[in-house]
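A single protein chain has been omitted from the complex, and every remaining protein chain is retained in its original position.
Going in written order, the chains are labelled A and B, and every chain counts its residues from 1.
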Amino acid sequence: MQIDKDRFLNILFISPSILAVFIFVYAFIGWSARVSFSKWKGLTADYTWNSINNYLEIFADPRFHVDIRNTLIFTGVFVIGSILLGFLLAVMLDQGLKGEGFFRSLFLFPMAISYIVTGVVWRWLMNPAMTGSRVTGFNILFQNLGLDFLANTWYNTPIWGMASIALAAIWQMSGYTMALYLAGLRSIPQELREAAQIDGANELQIYRHIMLPLLAPVTLSALIILGHMSLKVFDLIVAVAGKQLPLDVPAIYMWQVTFDGLFYGKGAAIGMILLISVAVLIIPYIRYTLKTEAQQ
Amino acid sequence: MNKKLFALLSLLAIASLALAACGAPAATEAPAEEAPTASQVEVFSWWTGGGEAAGLDAMQVVFKAANPDIEFINAAVAGGAGTNARAVLATRLQAGDPPDSWQGHAGQELIGTYVAASQIEPLNDLYESEGWLEVMPETLIPLISQDGNIYSVPVNIHRANVLWYNPGLLEANGVEVPTTMDEWFAAMDTLKAAGVQPLALGEQWTKMHLLETVLLGSLGPDAYNGLWTGETDWSSPEVTAALENYAKALTYANEDSASLSWQDAAQLVVNGDAAFNVMGDWAEGYFRELGKTPNTDYGWAATPGSGGVFQFLSDSFVLAVGAPHRDAAIAWLKTAGSKEGQEAFNPVKGSICARTDCDKSLFGEYLQSAMEDWATNTVVGSLTHGVVANDSWKTEIDTALGLFIADGNIETFQSALVAACASSGPCK
Partner (left out) sequence: MRTKFRLSKRWLYIPLTLMAVFYLLPMYVMLATGFKRFEEIDLKTMWALPKGIAFINYIEAWTKLSPSLLNSFMMVIPAALISSALGSLNGFILAKWKFRGADVIFPLILFGMFIPYQSILIPLVQFMNALGLTGLPGLTLAHIIYGIPITTLTFRNYYASLPQELLEAAKMDGADMLGIYRYILLPISLPSFVVVLIWQFTSAWNDFLFAVVLTGNTEWPITVALNNMAGSQIIAWNVQMAGSLLAALPTLLVYIFLGRYFLRGLLAGSLKG
């Protein structure tokens, strides 16, 4: 009797959330999916069946090829960069130095500011002029420090320009990965380190062979959170570089196609492609998490 | 049991939504819930900052004086930072929640987008009762009409084809202000050889702005107009030549153009860091705010090859189909089209009146010269600013332009332009 009442109660308490998510996520996705198979162009809704033509058009579009390349570069640099930098910062802060709290807050603070704001500053900092009277931003800093070889054209660089936008994103999010790793490192029992030290392992070996494997779940969550951010990145790029093709990504393409060009069918199709890519990324993650839990 | 469960779940659903809504502050009334009355008018625009916002405020004062009972709701959303006002507007219109009146670029942007979707009403009666047909330029009316119906009230006029230059730099290098494309290229060669940055350019939309002026300067006004009506063939050798000119012009531009806003690029000219910049005449307002003096710190001319032609753009207001406060919206449009309204708005915004009877003495030196040109020149429309092509077409051109800037291939650029005209323009 008791159990029955509780079984009923738990469904009662969770159903508002389930219902809300069902409507605000799945019903809206369903709507979007339907539009992606339509000929809708212009402000009047038009659900005329268009089969998979929108998708075919997008995959044949040279602009979308640029988008895929840019997204891959951005994701690679951003995710790997944030994880490495965050891990290094965490290891350094894990040494119990004085002023740890200060550094920690400092590395975390960029997370609090919106991309729209920091993007503009990064646009100035990464000004691509390299020579002459127009050099400014990082490049002039390098020049004054005698580090001329570091000067580069930043996001104006063909193909790899995207990597410098990822730099701005790393600045913003590496504090988060640092916090994750720091928390992870602190949760590793002290005895493990001591045992390894007694066995003659040096600091580096301890991190390499003991800490790193134990931190695998942290790395996995960081990968997922950063990975899905980079697939959706939008405001940052627009704030740094405006809407221009060499730095185009699917989210910007979708925005322009939908709201500037009013090709609703095509825009929805880009949205669906994004969503499917995200699903491909996270479904294995969810399955893995649930499986390891079940094993425990 | 199942039935009961279902009933309970539905009840819960309603209760939870209500609960969530109660959690939010209930002090503010949602606009959609208010009964439609004539007591207010919601006007949507992207005039939120600087002279344009001040101009809108000035026009609002005129409106208030004439309609003391109507509350003016200024629903302005800026265009910058990744989102633009038109996306918000499109979303509201999709959701069946239109503002009473909104701002749009006069021309195809309005016609192709809102008339096609039956979102705005024709205003012919208003034009007749207010006598606007007599005071607005004749050449303007067809550009804001479709099938004899006039759809918007233009408030101001800007000129797109302006070549801004640094008089000191030109003089020091013995360069005359160019009037043809060839003269321009020769001048820029001289400047480049002297180590002067010949042309200042900014992010992608300023490159489209340059493209439209080069097309105009290379093809001449008639063939340029034909591009948008389908009479000029986009695949013709003349267009190829124009695109070659454009590609050549790009070679004189600053290497960091992609990182500069139009402001940054225009500033290079007045600061003596570059000789030329092609930008609409809102740049003049910016130069004034920087404290620069006309004809000393900056000079202006029609872009090369476009002498005697006024490539215009205009901000205008429309009447929504199903406007919640229709009468108030009409009262607003009357203000927007009135002499008083336009004289209040334009000197502050830094543009000229769409009406031809505004008092010249209210305007500065540059604007007075623009008013003269507006009255006497051949008028053509701007691409970047929504006059000649609808939004879909413009977006396709923008994509083609972006690809061209990346790969420099004129042939693919031209065929993409041909395809864009066929898919969203009048070409068949």
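We adopt the following convention: a residue touches a chain if its C-beta (ideal position, glycine included) is under 8 Å from a C-beta of that chain, and two chains touch if they have at least 3 such contacts.
Not measured: the values here are computed from a predicted model.
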In the complete assembly, which of A:Leu97, A:Leu147, A:Leu192 or A:Leu212 touches the absent chain? A:Leu97
Just one of A:Leu9, A:Leu84, A:Leu192 or A:Leu212 touches the chain that is missing; which is it? A:Leu9
Which of B:Ile73, B:Ala172 or B:Ala186 sits in contact with the chain that's absent? B:Ile73
Out of A:Gly81, A:Pro110 or A:Gly161, only one touches the absent chain, namely A:Pro110
Contact with the hidden chain, among A:Gly42, A:Gly81 or A:Gly271, goes to A:Gly271
Mind pulling the chain A residues that touch the left-out chain? 2, 5-7, 9-11, 13-14, 16-18, 20-21, 23-29, 31-32, 88-89, 92-93, 95-97, 101, 103-118, 120-122, 124-125, 127, 133-134, 136-137, 140-141, 171, 179-180, 182-184, 186-187, 203, 217-218, 220-221, 228, 231-232, 234-235, 251, 254-255, 258, 267-268, 270-272, 274-275, 278-279, 282-283, 286, 289-290, 292-293
Residue-wise, where is chain B in contact with the chain that is not depicted? 17, 20-21, 23-33, 42, 46-53, 73-83, 85, 88, 91-92, 94-97, 260-261, 263-264, 267, 271, 282, 285-286, 289-291
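Keep in mind that, in the parts below, only the chains that are shown with their structure count from here on.
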Roughly how far is chain A from chain B, centre to centre by C-alpha average, rounded to an integer in Å? 34
Parts of chain B lying in touch with chain A, wherever the complex brings them together: 8-9, 12-13, 15-17, 19-20, 81-84, 86-87, 90-91, 93-94, 113-114, 116-119, 197, 203-205, 254-256, 258-259, 261, 268, 273, 391-392, 394-396, 398-399, 401-403, 405-406
In the complex, chain A touches chain B at residues 12, 15-16, 19-20, 41-45, 62-63, 66, 116, 123, 126-130, 132-134, 153-156, 158, 234-235, 238-239, 241-248, 255-263
